[in-house]
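My questions all concern the structure below.
Only a single protein chain was left out; the remaining protein chains are all shown in position.
After this line comes chain A, so read on.
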Amino acid sequence: MAVKSLNSIRRNFSPWTDPAAKPYIQFENVTKQFGDFTAVNNLSLTIYEREFYALLGASGCGKSTLLRMLAGFDEPTSGRILLDGQDLRGVPPHKRPVNMMFQSYALFPHMTVEKNIAFGLKQEGMASADIAKRVAEMLKLVKLEQFAKRKPHQLSGGQRQRVALARSVAKRPKVLLLDEPLGALDKKLREETQFELMDLQQDLGLTFVVVTHDQEEAMTMADRIAILDKGEVMQVATPQEIYEAPGSRFVANFVGSMNLFEGEVTRRDETSADIQIGPDLLIRTVNPGNSERKAGVNYAVRPEKIRVSSKKPEETGVNSAQGEIFDIAYLGDVTNYNVKLDDGRIVKATVINSNRLAEDPLTWGDRAWISFKPDAGIVLTR
């Protein structure tokens, strides 16, 4: 129930909730093995037209392999990949209506920026006047007009990345695959480029599949995120759902930071549940989940949803505990506290510094209370 309003806040776009919507890209039980090693394991995914879809996972979990199978550089060992209903098996890369922006950019070193961008258009047999027009358009889009005649080695990292982007969208592919597109950029340039990519995707009406290991990047850009681990999908959901309603301990820990309290469900009904965490902490939540499991469940609550105070909360007994300040990290906008509860548990709490001077200054070794609201966290049974 608590997941009631966890829709994408970015735009009003959610074909995955519409049973009549036609899937555009489908991975059906795809497995990819390299020798004995299984890089992708019986994986199924559905991506809709005009969706901005992110594949998020640690390095080596098979993200690039998925893209490469979609682009046609690798064939699945078993399973099928469908694009707009058509089975892609056996279709060579140069005949697939998808374009890829490579992790290494893969710019042609012997060609100028202009020629790099024109390459794909030439293969289509486009008239040279049209090519020139499109190339100029692309250069303008990525703000590289005055670099048209340069060779890739004469460009900085950020400029190369933009050439790679321009080259891959020049053909107006139906699907654009981006493999860690912003990986080589510094933080500031990255953030700018994220918004540029989102605008580009909106303006051209393309379907984007972007691979990243940076969760912030995925959260910023994507309509939906697929969390991958060891070649398997752990969860597919909107950024907000992934963050606020992770489906498993793995996802909860992988995205952002999380407090997990392991305990036993002592009471459960439709709208609430009590979980006993050790002898001292009783949690009462309005998000009981829908599993019947009682023992060994986890209550997951994000640090920013925990209050830290030297004063005793009004209501004690549930959703609160006492401990002492164990660690403090002041980051300017927020302060992170590690509170060591009296039973030895460490709880992470993040406090937003909305005032310049703290009203309730806490320091190392101080006694403090932690508390949270009944809808602060969720119950995880996996």
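FYI, a residue touches a chain if its C-beta (ideal position, glycine included) is under 8 Å from a C-beta of that chain, and two chains touch if they have at least 3 such contacts; residues count from 1.
In this text, contacts and distances are computed from a predicted model.
J.: What is the protein name, per UniProt, of the chain that does not appear here: "Putrescine ABC transporter permease PotI", "Deferrochelatase", "Sarcosine oxidase subunit gamma" or "Cell division topological specificity factor"?
T.: Answer from the record: the omitted chain is "Putrescine ABC transporter permease PotI".
J.: Which of A:E124, A:E192, A:E315 or A:D360 sits in contact with the chain that's absent?
T.: Hidden-chain contact among the options goes to A:E124.
J.: Which listed residue, A:H110, A:K187 or A:R356, touches the chain dropped from view?
T.: A:H110
J.: Would you indicate which residue among A:G60, A:P93, A:G205 or A:G296 is in contact with the undisplayed chain?
T.: With A:G60, A:P93, A:G205 or A:G296 as choices, the missing chain is touched by A:P93.
J.: Given the full complex, what residues of chain A touch the hidden partner chain?
T.: 71-73, 92-94, 98-100, 102-104, 106-110, 119-120, 123-124, 151, 153-156, 159, 167-168, 171
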